[in-house]
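Can you read through this structure? Questions will come right after.
Only one protein chain is missing from this complex, and each of the others stays in its spot.
As written, the chain order gives the labels A and B, with residue 1 at the start of each chain.
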Amino acid sequence: VDSLTLGHLIHELGGVLRGDANTQITRLAPLASASKGHLSFLSHPQYASQLKNTNASCVIVSPEQADLAAHLTACIVTPNPYAYWAKTTQLWRRLSQNELKATIHPSAVIHSSAIVHPSAEIGPLCVVEADVQIGARSRLASRVTISEGCQIGEDCLLHSGVVIGADGFGFAKENSHWVKIEQLGAVRIGNQVEIGANSCVDRGALEDTVIEDGVKIDNLVQIGHNVHIGAHTAMAGCVGIAGSARIGAYCTIGGGAVVLGHLELADHVHVSAASVVTHSLMKAGQYSGVFPIDDNRSWHKNAASLKQLNTLRERIKQLEKSLAYDQRS
Amino acid sequence: VDSLTLGHLIHELGGVLRGDANTQITRLAPLASASKGHLSFLSHPQYASQLKNTNASCVIVSPEQADLAAHLTACIVTPNPYAYWAKTTQLWRRLSQNELKATIHPSAVIHSSAIVHPSAEIGPLCVVEADVQIGARSRLASRVTISEGCQIGEDCLLHSGVVIGADGFGFAKENSHWVKIEQLGAVRIGNQVEIGANSCVDRGALEDTVIEDGVKIDNLVQIGHNVHIGAHTAMAGCVGIAGSARIGAYCTIGGGAVVLGHLELADHVHVSAASVVTHSLMKAGQYSGVFPIDDNRSWHKNAASLKQLNTLRERIKQLEKSLAYDQRS
Partner (left out) sequence: VDSLTLGHLIHELGGVLRGDANTQITRLAPLASASKGHLSFLSHPQYASQLKNTNASCVIVSPEQADLAAHLTACIVTPNPYAYWAKTTQLWRRLSQNELKATIHPSAVIHSSAIVHPSAEIGPLCVVEADVQIGARSRLASRVTISEGCQIGEDCLLHSGVVIGADGFGFAKENSHWVKIEQLGAVRIGNQVEIGANSCVDRGALEDTVIEDGVKIDNLVQIGHNVHIGAHTAMAGCVGIAGSARIGAYCTIGGGAVVLGHLELADHVHVSAASVVTHSLMKAGQYSGVFPIDDNRSWHKNAASLKQLNTLRERIKQLEKSLAYDQRS
């Protein structure tokens, strides 16, 4: 789109408009860099000062912040400005796509037994193997592989380089050599799931690896075989979930975090970035485990002391004993 | 396959059958969810209670556990049930593949100077560059790249998105700019090596990066230039091995672990998941280094104290001195 009137926006997404419905919006922009004709939003109160100085023609605000926007040409009042903003970006994207994309790019390799819904979109150089099912309105960007027998639900978005259904990492040991365990399960992905570039979800050993509705996975994430991820859980980049882990619904896993195999995370568990989950977390809450970064010299000294921490603890215990004895005597 | 008789299985894989050789197996399944007609296995004693309640028609067990399976229609007795199970999955997979796959998918891009063994299988949209060699029965899934001059042995399996032989990360500094060091070596991969989806093995700077026979590498693993990985070592997902590291044979590296450059790991070294190897480990054994995860509040307090750990150690030393003086006086 070149522009959009505020009236059109309100008609599509709701909200209360204060200002002229004919105002033309020519761009979506952050508060700090917005100019005349731009639409912006204020979700977090800490940016209220930016609202005061913005040149945006219209800002999306909550009822509590509406008065702060009184000096602007217009504002849209809505209880959840950030979600409203998200929907605005979707509308903008929808209006911008004047080019009709081919449903299946001719360079994609699709097995004859795969069932791809007519409204799904398969990008260039994707591979869709035998007996795969891809649901309505789901989109594979470019160079995505969906291996044999895997299922993708509706309204999913899989970014470039994603690999769904490679073999899980399963071997038995015999005479100190590894004997491959064929991975006979598949992957089942629900609806409204997004998976980031170059991420991998392995097929199950016997049963399926399962990703429920509304899960959002960032780039370069590894999901091992037989993992189960509950609905509406989100995982940031570079996360690794080892085999057979069971992650609840509404969880968030910070970037670079690792969850070891066969563990369970309850619903609403939040793991901080780069933390390593070494035991099941059965209670909702925020969990962390990261070595604090420091200048190299300080880190070096503290890390050296850490290797003696258990001894230091014993020495404290000894001191307490001695002192108690002393005071008694 | 739709089914397989136990007689056929025993004929192919050995083991002692207790029960009727004509029993039809219609599925491989875990103990807990197996039903009539299913084959399962018991390897770890902790699942013995599941054996008692399983509905499987046949279970693979060790001699010690054979009596626990007496109530079943049949059992197969073998000293290493897990390895036997692995071979059963391979047989099952082999029998299921009635479709004969093309040796080289027509969408793959193979340089005319590459030597691909007639029994090797190259999947869709793979790239095999000049002077590559691929050995007998090796299989490239889809979208695998093997760069110029690299060698893949026999019976290897490279999953989708793997990149073998991209340039190692080598630069010299000149006037604070980076000058590229061309990577003139290649990658040599032995036999029976498996490499997971989207993993990378970089080519050597002058000599080759080497992966010996029987090595198993999971998804999203990074192997730097001039690394040497000894035979039958296994690495879980998201591991990073920096340049010129030398990993022994029969090692295991847990998911997300990092090995720094130029280090050496002896044979039979086992690194726990997410641990960072900062010095060579010349003695076989298990090594770990992970910050324990905790509820966020506790972590925060302990992490803050950790930044003063060296000072705390000095204070303990001081206390010990004072107390000794006290007790002397």
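Here is the rule we use: a residue touches a chain if its C-beta (ideal position, glycine included) is under 8 Å from a C-beta of that chain, and two chains touch if they have at least 3 such contacts.
None of the values given here were measured: they were computed from a predicted structure.
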Next item on the list: Determine which one of A:87, A:111 or A:177 touches the chain that has been left out.
Entry: A:87
Item checked: Residue in contact with the excluded chain [from A:6, A:125 or A:242] -> A:125
Notebook entry, point to check: Out of B:91, B:217 or B:238, which touches the unshown chain?
Noted result: B:238
Checklist line | Touch list for subunit B against the chain that is not drawn | finding: 109, 125, 127, 129-130, 143, 145, 147, 161, 163, 166-167, 169-174, 176-184, 198, 200, 202, 205-207, 220, 222, 224, 238, 240, 242, 258, 260, 271-272, 275-279, 281, 285-292, 294, 298, 301-302, 304-306, 308-309, 312, 315-316, 319, 322-323, 326
Check: Which subunit A residues would touch the chain omitted from the figure, given the whole complex?
Finding: 28-30, 33, 43, 80, 82-83, 85-87, 89-90, 92-93, 99, 105, 107, 123-125, 141-143, 157, 159-161, 194, 196-198, 214, 216, 218-220, 232, 234, 236-238, 250, 255-256, 273-274, 290-296, 299-300, 303-304, 306-310, 312-313, 316, 319-320, 323, 326-327
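Basically, only the chains that are shown with their structure count from here on.
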Notebook entry, point to check: CA centre of subunit A versus CA centre of subunit B: separation in Å?
Noted result: 26
